[in-house]
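Of the protein chains in this complex, all but one are displayed in their positions.
Right after this comes chain A.
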Amino acid sequence: MPEQPGPEEDVGPVDGQVEAPVDGPVDGEAPESEPEPVRWQLGKSHRKVDAMERMRGITRYTDDIKLPGLLHCKILRSPHPHANILSIDVSRALAMPGVHAVLTGEDLPVPYGVIPWTPDETALACGKVCYVGDGVAAVAAIDEDTAIAACEAIDVEYEPLPAYYDPEEALAGDHKINPYAKRGNLSKDVVLEFGDVEASLEQADVVVEGEYYFEGTTHGAIEPHCAVAQVEPNGLLTVWSATQVSHYLHRELAKVLRRPAHTIRVIQPPLGGAFGGKSEPFDLEFCVALLAIRTQRPVKCLYTREEVFYSHRGRHPMRMRYKTGFRQDGTITGVSARTFIDGGAYSSFGLVTTYYSGQLLCAPYAFPAYRFHSTRAYTNKPACGPKRGHGSVQPRFAIEVQLDKAAVELGLDPIELRRRNDIGPDGMTVNEFKIGSNGFLECLARVEAASDWGRRATLPYGRGLGIAGSTYISGTNYPIYPNEMPQAAVQVCLDRSGRARVFSGANDIGQGSNTMLAVIVAQELGLELDDIRVLSADSDLCPVDLGAYSSRITLMVGGACLDAAQKLRRKVRAAVAKRWELPARRVTLIDRKAMDLEDPSRSVSIVEAFQWAEADHGLLGEVGNYNTPKDRHGSYRGGTIGASPAYSFTAHVAEVEVDPDTGVVEVKHIWVAHDCGTALSRRIVEGQMEGSAYMGFGEALMERHDVDPGHNGVHIGPSLLDYRMPTFLDTPELHALIVEAPDAQGPYGAKEAGEGPLHPSIPAIANAIYDAVGVRLDSLPFAPPRVLTAIDDRLALEHAGELPTFKLGRGRAGLASARAAGGVA
């Protein structure tokens, strides 16, 4: 292995940050005050700017790209969970007709990692493989069948090594999995303490202790990963990839291929879902790039569904031990958490995950003392990474169940207990993050009313309601690699036909970010969405954006877009005001017109207004920037990680029916109230809330991503049949309730909506199951055998007189009570 520079880890983001220069006035004009603009586009339900072409089957996703002379790439993958590679012989494959090139690890030896402090993987295995599925060699051939046959003709001699499937065993083991790890199989260890936790727990009237296990889950985007590369006649390397972070891919391609970034063009075609699963470079992008260079022909690689499962980077399994102290009135005195994180074979975003597992828990509840110790270990499994709600969905499950247990013990309504701990707006968390707007109390009130929570007291045995709350970030205060440039930038041009063009590096992954940008431009320039063309995620045409992760785009890219659009708005209004001989504050842009606010009968078409402005100012183009405030995080080491300009808040109520005879849990309804600051486009926000609640529901009840140690570490079911994603028939009724607590940091007050609304699904369902049948499920998923065992255990204790009869007299008829009476094995 090549010698690595010592990772500096989180030192970078903490130090060396400088305030970005504040934008000066445009063209020397002072921004003019204007009456609160009419919300003529904001908050409406819009047709998305790019949905119709998707529904007509016209949109070209990455696999739909056809190029003359296209070669197909397949990647040979390791059958071993942990082995040294003694030799690779590609001669038989290379000799096959139709095979154009073969790559192995030594062709792409430069280590990379999406987090610059943990470059611990190579495009193809160098010297050893670390999980079943690790890429070993890549073939470019005339068609897929030939490429597959060529992979089979590659002879690899392996020396198997002992494999670890459990993080605590891996930490104690002698065999190092990832050679870049500094110490054994330790990937990252974070200990942070705020206030005196021991004292806070001693002073508590009640201390709830629990151990929770969150089994891994994966993203399951319906589009598999795909990449195409081509060398243009001028030498430019173009890479089309189904990625959600074009810019980080661009950087890593430059690094691994040892090419200057300006000789590479990265294009993200329309994307078929991501959810965090496409937020870092994968082996296929490096392979097609180098194969295209070697063969001077375009090369495509499309993962099979099985490869998507093995490539993973999904939700980390976490084993979490929690102690939470409460006073009699339900207020939290302190929280102590010990978490072991199963990282899989590589770091991915794991450094951040390890921090997030503790750092993102300090709202919506205030507590004066907090300690967390999180340890991420390497194991011989597909690497884990970020999945929707990165790092905090797992501990959110733990803490929200802890609160529910406390409510039972203290005899308090669990919604009331949460109200009493609300951190409120404009405060500071125990870990020194500044909170701005906070609509959590309204979220609680909305789900309480919508679910008719009061009926909970009389629901019969087998039926229950559960509550949970959460918070999430609207982007991170610091980018992945330290730099002083803007976190987001957008270019907007107007033309004399009355159209606007928006150039943005942001990745629209189906969440509607292109439409969000169009809404902002339409709002500011008086346009319809049809008048706006959004060009995004093409590194040759668009300004850099950091990508679709950490729910950053609405706040950050939206902020940059608003900056540019407002500059143009000022120019257009000034041009109209000059001709009408009015102060510019009287001119507004609305409904494809410029209009005198005091005499609405006086107007001019937006086309003419743009032409006047172009005559006065020259071509109408502006750039907008967004950078984060640098005063909203903790002053300690690691205190920037998890800090955000603004936080969203969510509450869920889940209604379940549990069959005590089979253990089958049916979730009937989930009410989701989410404080997104301001809903820029109502239906898109609802769609994010519904999609989040659905995804959390699937994780709670159905989905399992794991390998089988008894079968040499192969995946337990790498298909969409075995990995059980909820269908139309499984999914509960989802009720999206938008709450708006505008935040000064967001465009028009907007905060995130794409990830936060997932968090409470799982604990709300767990708490509803308790409310239905009196059992606590502290391990995921809540599959029937696990539920049935828990019910049987409770019934046996009830029969033995060690527990009271749950919901006595409330429908305890039928087999369940008969089994309780007769005892169960």
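Convention: a residue touches a chain if its C-beta (ideal position, glycine included) is under 8 Å from a C-beta of that chain, and two chains touch if they have at least 3 such contacts; residues count from 1.
FYI, contacts and distances are computed from a predicted model.
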(message) Which of the following is the UniProt-recorded protein name of the chain this complex doesn't show: "PadR family transcriptional regulator", "Rhamnose transport system permease protein", "Dipeptide/oligopeptide/nickel ABC transporter ATP-binding protein" or "4-hydroxybenzoyl-CoA reductase subunit gamma"?
(response) "4-hydroxybenzoyl-CoA reductase subunit gamma"
(request) Just name the one of A:Q203, A:T263, A:T331 or A:T731 that touches the chain not displayed here. (result) A:T731
(message) Out of A:G687, A:G713, A:P763 or A:P781, which residue would touch the omitted chain in the full complex?
(response) A:G687
(message) One chain is left out of this view; which of A:A457, A:L619 or A:L721 touches it in the full complex?
(response) A:L721
(request) Quick one: say which of A:P270, A:P414 or A:P645 touches the chain that got left out. (result) A:P270
(request) Could you please point out the chain A residues that touch the chain left off the display? (result) 45, 47-48, 51-52, 54-61, 63-64, 66, 143, 145, 219-224, 270-275, 302, 304-305, 509-512, 683-684, 686-687, 690-695, 719-721, 725, 727-729, 731, 733-734, 736
